[in-house]
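Following this message is one structure expressed as structure tokens.
With one protein chain held back, the other chains of the complex are shown just where they sit.
Up next, chain A:
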């Protein structure tokens, strides 16, 4: 890989001073970045190590649950507060990557990880995300893992995270620090669709830093489930995943949260399907209706046509699990 400078600024403020220049990359767990550097996909001049910053805490706040950006995926997945307040997040985290990777990967890094599209990683292949204007290798290529929602002719890659699917479903908020202070972005608006600029994965302003996420309190603990359908039972990206959480009273759905992974350039929240479920009986029939509605606008590209069948089946299956019907 290209030789690079490695710095470890002492404070968050000092980090913000450094990352404001082109050619810098923040490194936390490095589970994705180092691969990208080895493959020549990215070649930063300077790596800014932030692992020592005090951003690892997981605390209960009046508004909800606060998780620092540097909290490790493994720590979050086994944290008592998380298990108690947001079990869906714990379940999603545990289905991601492998124990070894979760022990290195941070929450902020998980959000910043890049697509696993094979064309993106191979510098001999065209990829608009890697080299804008070079074309999308997957569009007419091998696209079994690719998007069925929100894609563009420029890019049909998917975001690979499981954690993010749960956070999108749970109305989390991303807390971002810049030189002018902190600001908050709804999780569902953090990642973006490819459009004409697939090189940009998310709306994190240049030179700013994710410091944490906050998940508002809810009544979804009892009936939540993260279903991940994949080619092997661990260390595999989702063909389709579903984060489902329900608030059920006397068999009637009071509140619902649904999001999908493995289907779009960002965690794919299913707002319309949620609305449909509210007031309905927690039954397979309701779940199938929601799943059908969720599939509106879906489009496949050849190898991933099976997702048009797998996705609704998975939504129904996840909701059945969440409702305790399995």
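Simple rule for what comes next: a residue touches a chain if its C-beta (ideal position, glycine included) is under 8 Å from a C-beta of that chain, and two chains touch if they have at least 3 such contacts; residues count from 1.
We take it that contacts and distances are computed from a predicted model.
**Student:** The complex lacks one chain in this depiction; which UniProt name from "Acyl carrier protein", "ECF transporter S component", "Xanthine dehydrogenase YagR molybdenum-binding subunit" or "Glutamyl-tRNA reductase" does that chain carry?
**Tutor:** The correct option from "Acyl carrier protein", "ECF transporter S component", "Xanthine dehydrogenase YagR molybdenum-binding subunit" or "Glutamyl-tRNA reductase" is "Xanthine dehydrogenase YagR molybdenum-binding subunit", the UniProt name of the unshown chain.
**Student:** Check the options A:108, A:137, A:150 or A:267 and report the residue that touches the missing chain.
**Tutor:** Per the contact definition at the top, the residue touching the missing chain is A:137.
**Student:** May I ask you to list the residues on chain A that touch the chain which is not drawn?
**Tutor:** Chain A touches the chain not shown through residues 1-3, 38, 40, 98, 116, 118-119, 121-125, 137, 140-142, 144, 227, 229-237, 239, 306, 309-310, 313-314, 316-317, 326.
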